[in-house]
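This is the structure I have questions about; it appears just below.
For this view, one protein chain was removed and the others were kept in their places.
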Amino acid sequence: MSEPLLVATGLTRHFRIGGVLSGKTLHAVDDVDLTIGRGEIVALVGESGSGKSTVARLLARVYRPTRGRIVFDGKRIDRLRTRRERLRYASDVPLVFQDPFSSINPAYRVSHGVKRAIKLHRPELSRVERRVEAERVFEAVGLVPPAAMLRKFPHQLSGGQRQRVGFAQALAFRPKLIVADEPVSMLDVSIRIGILNLMTELRASRGVSFLYITHDIASARYVADRVLVMYGGHLVEEGATEDVLHRPKHPYTKLLLAAVPDPRAPLGLADVEDAGEPPRVVEPHEGCRFAPRCPLATEVCRTVTPLRRSLGPGRLVACHHAEPDVGEQPSEQPLVGSPA
Amino acid sequence: MTAPAVAEPLRPAAPAGPSRARAVLRSGAVRALLHNRKALVGALLLLGFVVLALFPGQLAPDDPNAEIFRPGLGASSSHWFGTTAYGQDVLSQLIWGTRQSLLIAFAVGGLATAIAVIVGVSAAYLGGFADGLLSTITDVILVIPIFPLVIVLAAYEKNAGFFTLVVVLGALGWSYGARQLRAQTLSMRNRDFLEAARVRGERRLYVIVFEILPTMTSLIVASFLGAALYAVLTAAGLQFVGLGDPNSLSWGTMLYWAQNNEALGAGMVLWAVMPGVCVALLGAAFALLNYAFDEVSNPALRKVRRVQRG
Partner (left out) sequence: MGERLLEVRGLRVAYASESGPVVPVDDVSLDLDEGEFLGIVGESGCGKSTLLYAIARLLGPPLGGEILDGSIVFRGRDMVALSERRLRHIRWRELSVVMQSAMNALNPVLTIEAQLRDACRAHSTMSAREIRARSEEVLRLVGIDPLHLRSYPHQLSGGMRQRAMIAMALLFTPDLVIMDEPTSALDVVAQRSLMKQIKQLQDQLSFAVIFVTHDMSLVSHFSDRLAVMYAGQIVELGPTRRVFDAPLHPYTRGLLDSFPSVAGPRTHLAGIPGSPPDLVEPPSGCRFAPRCPLATDRSHAVPPPLVDVGGDLVRCHLYVPDAEPAPAAAVEA
């Protein structure tokens, strides 16, 4: 197994909110460890307030971590000093945004972002070479014919096409890892699959790794090799996709899976009593942040923050009550509500 | 190996011309201009004044300063608006005076808009302390009553020349535009494409000039027109009160001299009224043009083609 591409340890990010005098601290991300291998697609699943978007921005160096470190390709990226090093990292780890309607500058043609990316990061290319390169990445994301598509303005493209432009911009950097922050949530359902397929295709053809950030665990299952589940700024569960989805260990993961509407499942409401109230991340107390909603919560859960424990190779859970499987069953254990 | 091709959407075609110029011509701005009657009138008026300012020698019948005619004449075929108390042709004066008024309008408009853009956009984009400082300065200037201040300033320099006027008006007239631009930039600050630009490594200055400003062109133009309007009116007002250079030739100074000679009472009505009419017309031109840009920046105001029942 080759060296992992990116290793983040103890990643923490706090924000100060409220006034200068009576400010409070918002714990957006607390103590997250994250490893992404080469050519791997890792999904980071969580709801709003889970901190997943903050993690994306920490990795893209939009925010500086309050604590923790990130090592990319063997180098610590919070120690980048020169502009050249920063540019280099920006081209290795670009960010794809959620909103196709605000992620492209409406005043220019869609070629603008791609060409600027190429110009900044590969200044040795001539104008003609830049154009050829721009056409190549547009073709790679399925925007064809590339010459004609490059000349369009954003308002002439559909949401799905604009997201492809976002991926084209990321590809123009010749990246090693693309951080995609909810790239399909704002797209129509039938368009989403196209983008998800694009991601797996790019991984297969170019070996690009992906950190796919989403609130939709079903789409995470569709593309990802490994799944990380976040809740209230904490990483609560981690493991291979099928393992996490079929044998969830953390009560929150189980809740998420039970709440996903699956049209192919037979009629019958899964027992989801939870009202979906968000976690407390402003000045949070010690203890598990899921405890207020957890059916298994005990006194220790409310006072002691659970650490991540290993329940097997690559399998981590942050819960006082999680048990490893004894003599694990092979293949699928049916989930609540799934066809037998 | 490429991803499967995505079918082209059935959408109206992109502008066909290869150059950006043609894209601009077919852009919303010009189209809004042409479809909007008010703006069209404004554009034609402005065009008329520009022509007058460019070719006064060819268009004015006489030398504006030549005191060779009988003073106090009324309208006639040789003197469309009569003569002044000094025997000068009013029409020629009006035509030659256009130059100064237009120059003031564009110079102050340009200066005020430039300052407004720099202050407003930077304040919003930089945020924090810089924003606080710039906003406070903007608010102070906004609140200062211009006229009394200019009178005080002009009193220090007797007979403020053209240059002084431009500087003073420009230095005081940017605050309204700055507020607008700041508000607009604030609303855009969290747009993903700006974050995308920063993430790909663009410098801050680049982002402000090349990513933010191009999306605000209509607001900037509207700001310019507003500043130009303010400049025309205020400059005329100052000159009328006698704070301009009375020996220069402009509509404002015409008003000053007419007032000095009690033109209205003495029956030289046109001399007293026409410079004011010109000021009003030029101001109206800018105001009318502003309508077109209102619509460009706010598509909700655009006229839409209604559907027929049936």
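By written order: A and B. Residues from 1 in each chain.
As a working rule, contacts are C-beta pairs under 8 Å (C-beta built on N, C-alpha and C of every residue); 3 or more make two chains touch, one makes a residue touch a chain.
Given the structure is predicted, the values throughout are model-derived calculations rather than measurements.
Contact with the undisplayed chain is limited, among A:G113, A:G194 or A:G287, to A:G194.
Across the entire complex, the residue among A:A8, A:L44 or A:I217 in touch with the chain not shown is A:I217.
Residues of subunit A in touch with the missing chain: 47-48, 158-161, 188-194, 196-197, 215-219, 221-222, 242, 245, 255-257, 259-265, 267-269, 272-278, 332, 334-335, 337-339.
Definition applied: only the chains that are shown with their structure count from here on.
Every residue of subunit A that touches subunit B in the complex is listed here, in rising order: 60-62, 83, 86-87, 90-91, 94-95, 97-99, 102-108, 113, 116-117, 120-121, 139-144, 148, 151-153, 156-158, 160-161, 164, 166, 169, 173, 194, 197-198, 201-202, 205. Here subunit B touches subunit A in the complex through residues 1-6, 9, 11-12, 14, 191-193, 195-202, 211, 214-215, 217, going by the rule given at the top.
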